[in-house]
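All protein chains but one are shown in place.
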Amino acid sequence: MSETRILNRAALGELIAALTAAGQRVLAPVEDDGRVEFREVTDADRLALDYVQTVTSAKAVVFPRFERMLRFAMRGKDVTVEEVPPASPPTVLLGAHPCDAASFATLRAVFTWDSGDAYCEPKLAALTVVGLSCARGDDFCFCTSVGGGPADARGCDILLSALDEKTYRAEILTERGRALVDLAPGAFQPGAGAKPRPVAAILPRFAAAELTEKLPELFGDASVWRQQSLRCLGCGSCAYVCPTCTCFDIQDERSRYDAMRVRTWDACGFGHFTLHASGHNPRGKQSERWRQRVMHKFAYQPARLQVLGCVGCGRCSRSCPVDMNLGEHLERLAATAAGSE
Amino acid sequence: MSHECGNGHNLYVPYRMRVAKVTAEAPSVVTFRLEFVDPADAERFDFRAGQFGEYSVYGEGESTFCIASPPTRKGYIECTFRQVGRVTTALADRDEGDIIGFRGPYGNVFPIEQWRGKKLLFIAGGIALPPMRCVIWNCLDLRDQYDDITIIYGARTVADLVYKHELAEWGARPDVTLYTTVDPGGQTADWQGRVGFVPTVLEQAAPAAANTIAIVCGPPIMIKLTMPVLARLGFEPDQIFTTLENRMKCGVGKCGRCNVGPVYVCKDGPVFTMAQLAGLPAEY
Partner (left out) sequence: MDTLQTFASAKLAAGEVKIVIGYQAGSDATRARPAFVSDTAEAASLIYDDRCRQNLAVYLLKPEVRAAGRAAVVCGPATLRTLLQYAAENRIAADAVVAIAVDADGTVTELADLEAVETHVARQPRGLTPEQQAEIDRIDALPLGERWQWWSRELGRCFKCYACRAACPLCYCSRCITDVNQPQWIPVAADPLGNLEWNVVRAMHLAGRCVDCGSCAEACPQGIRIDLLNRVLAREAVVDFGVAAGVSRRKDYALASFKPDDKEEFIR
């Protein structure tokens, strides 16, 4: 059973100050040049909590777009290898919507599958998520089709839901959430408040579990994938704004005397992603790469990791230069699959 | 297999390996013998035939190859690679005594314990002999556990045959039947082996399928043309093993490259039976 508290909007500054004073890095949605993004904040002045969706996800908090892993110092033939300690300061993600909160379960599943990941895991361990129920959504949101929802608490240590213009109810869901409240006891008032305001109405468009079951049948239907992917430009925009895409590259960068091994984001939509040194490419067509993207998220990850590779945040579709609209595509696939029985 | 390398908690830290011996095998193909710099690593390290690793030149990157030496030979590992890209070019530049990185072993294994008492038929083409060499030597080192061992190996030209000294050794052994072949036109004046493509030589050799395991590694076209011959000889798909070499970066199921359908080559492979591959899309 969770405890509840009341958090006044006016106390957000106090909360952020207290967390900062306690050594926590606070990341929250902030408006910058007309775009809302998660940024480090030290006060409540720039908070943009009434946002629908940030352009990029919160993924970078635990899986940055590039990360130095190893440092090689080279003196002639002598090489010393140094681990670059992962930057994992205690971090509070404040005001992330339930889709972003849910994404960490997928990231954790990937990065801890059988073997650990010395770079991602410490960041996950240092993270406290203060979620915020969605007052508004848009046509690209489809969280309710993939097991989430605008007030879904999964992945949150605390979930905020607006009671009115000035107040949130704070549900304290985990020990970590409780510890956060203890860092800023003054910001939280006792009580549960009245009924929270209604959250965004995100109508389910398909059932992810059914889609997962049916997708293997659709794998061989080349026309389905070709039709959708013909306009795909093969850029990495969808993958890079996605909260659950984890494909990465590892490369070395060297200067005269030393070098770094860096991990960077990569994308299954890139033509050279699977290209062999021989020139052979197991997924040589864009339709095959698009299919991989869908299958990986909605069939392979559920089968292998027991998680969906999608939280229905809709960012991929908002950012796509050619309007690929994943939700619409999945809805159609689900209908195709159902009809093909 | 959950072997992890490096200092135990960060799998991306490679073992430091000393290049102990460099052998030129064929044009741009080299074999390295690698010894652990830290004896404690050597002590801890264990692998089985079929597994692979990530080999790195510090400052140039990592490249994925199988371990080409058998686990029965302790204290070192060997890898054979063709110089193609940035990492393999840098690797080929290493001299004896140089330090490179290795992390692994990763992936599944040839189930050689289950092959005890059976005949083994190894069929390889070109640069695909290295993954097979590991298991060939593994079985030869445990020779009394297996029935007849036949090896069919072909390359484009005589120069392209790798492990020439070992081919001579295998050919001289009474307990191994070896067929070496080169593509028509690839022979030299003093070539003693056969001339013809691997599937043709297989057809001529016509090994019996009963109680036999076939292990096939080679370029896709060779595999494609070899399968019907094996079928005609009576081999069932679950009697035939191969290894896949999809591109990888992490080796441990995270980087997203090596999927063949739902299968991760790095974790579920690289060793597969043809029966398993028949159920997968051709994304390799």
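Letters A and B mark the chains in the order given here, with residues in each chain numbered from 1 onward.
Definition applied: a contact is a pair of C-beta atoms (placed from the backbone, for glycine too) under 8 Å apart; a residue touches a chain by one contact, two chains touch by 3 or more.
Quick caveat, the model's predicted, so the values are computed rather than measured.
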{"item": "Options A:81, A:239, A:268 or A:330, residue touching the unrepresented chain", "value": "A:239"}
{"item": "Selected from A:21, A:73, A:179 or A:230 as touching the chain missing from the view", "value": "A:230"}
{"item": "Touching residue (missing chain; options A:4, A:174, A:281 or A:319)", "value": "A:319"}
{"item": "Absent-chain contact - pick from A:199, A:267, A:294 or A:334", "value": "A:267"}
{"item": "Among A:71, A:154 or A:285, the residue in touch with the chain that has been omitted", "value": "A:285"}
{"item": "Contact footprint on chain B, counting only the chain that is left out", "value": "61, 85-86, 89"}
{"item": "Contact set of chain A toward the excluded chain (per top definition)", "value": "33-35, 55-56, 65-66, 68, 139-140, 226, 229-231, 233-237, 239-241, 249, 251, 253-254, 262, 264-265, 267, 270, 272, 285-287, 317, 319, 321-325, 328"}
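Quick note on the criterion: only the chains that are shown with their structure count from here on.
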{"item": "Chain A residues within the chain B interface of the complex", "value": "69-70, 72, 74, 77-79, 81, 83, 110-111, 113-119, 216, 219-220, 246-252, 254, 258-259, 261, 266, 268, 273-278, 280, 282-283, 288, 292, 295-296, 299-300, 303-304"}
{"item": "Of all residues in chain B, those that touch chain A in their complex", "value": "2, 4, 9-14, 16, 56-62, 84-85, 88, 97-99, 101, 220, 245-247, 249-250, 252-262, 264, 267, 281-284"}
